[in-house]
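One structure coming up, written as structure tokens, with questions to follow.
Below is a slice of the complex: some chains, not all, each in place.
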Amino acid sequence: GNSNLGNSANSTSLRTLKVGYMPNMGSASALVTGIKMGYFKQEGLNVQLVQFSAGPGEIAAMASGNIDISQIGNGAHTLAAKGKADIICLDDFSIADEILGNKDKGVNSISDLRGKKIATSLGSSSQLILDLALASKGMTEKDVTVVNMDPSSAVTAMVSGNIAACAIWSPSTFIVKQKMGNKIVMLANDTTFKDKVSFPSSFVVTPAYAQKHQTVLVKFVQGLYKAMDYRAGHIKQVADWVASEIKQDPSLLQQDAHTSKWLTSKYVFDAVKDGTLKKMYQNQEQVFLQQGLIPSSVNVDNYVLYNIMTRAYEANNKA
Amino acid sequence: MRKQGKLTDLMSHVPNWVWLLISLVMGFMVWQLLADTPKTSIVFASPKEIVLAFIKEEKLHTIWTNIGISLFRVLAGFAIGFVVAIPIAFLMGWYKIFRNLVEPWIQFIRNIPPIAYIPLIIAGVGVGERAKVTVIFIATFLVMVVSIYQGVRNVDETLIKAAKILGANNRVIFLKVVVPASIPFILVGVRLGLAAALTTLVAAEMTGASSGLGMMVWSAGQYFDMPVVLLGIIIIGIIGLIFEEIVKFLERRLTGWQETHVA
Amino acid sequence: MAGNPCSMKVRAKVKIDNVKKVFAGRNGETVALNGVNFNIEENEFICVVGPSGCGKSTLLNIIAGLEEPTEGKVYVDDKEVKGTGAERGVVFQQYALFPWLTVRKNIEFGLKLKNLRQDEIDRITKRYLDMVDLKEFAESYPKELSGGMKQRVAIARAYAVNPKVLLMDEPFGALDAQSRTQLQSELLKTWEEERKTCFFITHDVDEAIILAQRVVIMSARPGRVKEVVDVDITYPRTQETKMTKKFLELKRYIWGNVYQEYLAVRK
């Protein structure tokens, strides 16, 4: 019966949903596409975007009821594992993180990192990749000097030769490559370790909200699915839309378009059905546990709302 | 002015704006130098690039909107901070109990990086304009209350006695004696308060803004768009200079009575 | 007008009851006053003389309610003094003008607090500006005045609010001999008309005798009342009074008395 409602929605008043996001392709693309293409309207939803520059603010806004739904990156999934948020849909996988070395400083391979000064943003997925890369050559952070920096600061530090390598993410990675050209060697990125970790970004709500607004959330995910499917085929166009939404140079976002693995609704549905989704979130939780970010292991079924993802897919494909 | 040698005597007759000009020219020269030095050129866009960034048509309108909205946030936060700081500082100076209860918290909070309490503000007042104004309010209030409180404590006891003798109650003493006598400290508070408002702008606009100068600087920084970052910094700096001129104007009006040794 | 004080029902306007004042400084305590007892009668003009640092200003501050006595009490109209009151006006030894107000605004300060009409305020301000000869400087700030001019503003400001009891701390100290004479006459005239209770500190024995009904001589630190001398010279008094035999006798007596105190300070 969902489709009826969806089709008639443009005539009646729309239900407003406020969604928090951050101004980059990975976070904004599906939402912006859904709005541009009218997919949310079709489901009777008026999605309003609220921009945040950092995750903590987004989560606080959601918890206090100022926004309904958040699009979150890898780090914020700790909250889900702590029972403070429920995942309603997987959006994409980030492949933005890279470890870049400066050949002039004698870094040509991962082994060369020993004893070198490496900038990363502590607590980021890039740091995780760095740790994995070091581990692959039998090192830990103790064998190098890891210094904390914002990716944009790391650009300056690389270019001015203050550090030998950095583990950062886009768009700063592009800028380093662009400024330093063939001095730079890419040592590892997210895909290098994709069997060990993946960095999903997801849509989450508070558990209380999930309880109360099941049907609305299903409709939201329906719109989202359509947007994801469109995005998968029109990434260049989507990048331009995002650029105008966040008032940024479109060429930068075109580069950003290659920093995520864009998923389709079918992929998500299949992943739910065959258990890969569960496995992926379990892997993520294991990493959190190893890092001491969550006190104990919890069942991911407690915070991943498979039924919303399946119901939405079924509703879309019935019509 | 102090008595000085011949040369300095001559120089002191050069009008102020000439010095400002010299100062500006020197600044431009340093800037161009930084933009030409390989080591720093990466962060220092040249003046030309910035002008280009400014006149890029599509941005022109955005920039004015950004300036407008940020100015509103800064002024609103500052104004509330000022209006609250004055009576709080007074009560702290006047009533020991109030001071004992309030002071530790003011001292505690004023050391916390704004960036750290942003989630709390969002949880408390949401993500609308109120959140941004609140962040700026807190930052400016804390700076102003510290300096105005020192001013209140420093008021010459005899003047308060004189006012009491003439029949002034606490309200009158506060408004007609403590406030005017604390003007120099209030001016320090206002200056630093305005500076705090502007330096907190980036943090304030991290509470879910999609426009504003702080946001502009921050997101351009994410994409290493240095001309826009510097453009934003220069605009913020110029706003600061304009504020300073206003403060100076008020200062001249308010402290004409003062015996000072500076010209 | 210049009635004999004995014909009036005399009652204590200000009662100073065994007042002691100790200041705790960094270098031990200073006993500024000890066991001070005396009354100021209604309508009386009292002058206080005594060596520098003997506690005159301290006593005045206590009567004004600006300082609390360490021991003892002060009553005004039989009510214990607790803080300042509009009925007691003060001219401070160090002027205490508001530096951010012009001469006129300084004088108006107290008047504005009395909710008077503006034309009333203007009239009173003008009158006292005239009295202290500062019409021309009405719009000047204190920093633009000479020492004597500042003191005159302070006097005008205290007079303007018309308190019942006037407490004055060497009000004519920084004045040239002529302004001083002029203001003495002014004060005498006003007092003879209004019989305002006055407590007047001075270091000029002539001034004390010409003004006062009684002169209180204070002893060196710790300040006590050494003697209270009745000045039985009838009013109206003028500058000529200073030449009378009575006056000169009193002067010699008081001077000698104070001089002993002074020698006591010198050890």
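Note that the chains are named A, B and C in the order they appear, and that numbering of residues resets to 1 at the start of each chain.
Throughout what follows, contacts are C-beta pairs under 8 Å (C-beta built on N, C-alpha and C of every residue); 3 or more make two chains touch, one makes a residue touch a chain.
Computed from a predicted structure; not experimentally measured.
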Total chain copies in the file, per protein type: A x1, B x2, C x2
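Here is the rule we use: only the chains that are shown with their structure count from here on.
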Central subunit by CA centre of mass proxy: B
Most distant chain from chain A, judged by the mean position of its C-alpha atoms: C
Mean-CA-position distance for chain C and chain A (Å): 82
Rounded Å distance between chain B and chain C, as computed from the means of their C-alpha atoms: 49
Centre-to-centre distance between chain B and chain A (centres being mean Cα positions), rounded to whole Å: 37
In chain A, residues with contacts to at least two other chains: none
Residues of chain B that touch chain C when the two form their complex: 158-159, 161-168, 172, 176-177, 180-181, 183, 256-259
Residues of chain C touching chain B in the complex: 64, 66, 83-84, 86, 88-90, 92, 94, 96-101, 109-110, 113-114, 141-143, 157-158, 161
Chain B-touching residues of chain A, taken from the complex the two chains share: 20, 23-24, 49-54, 56-61, 63-64, 66-67, 151-152, 155-156, 159-160, 171-172, 175, 179, 246-249, 252
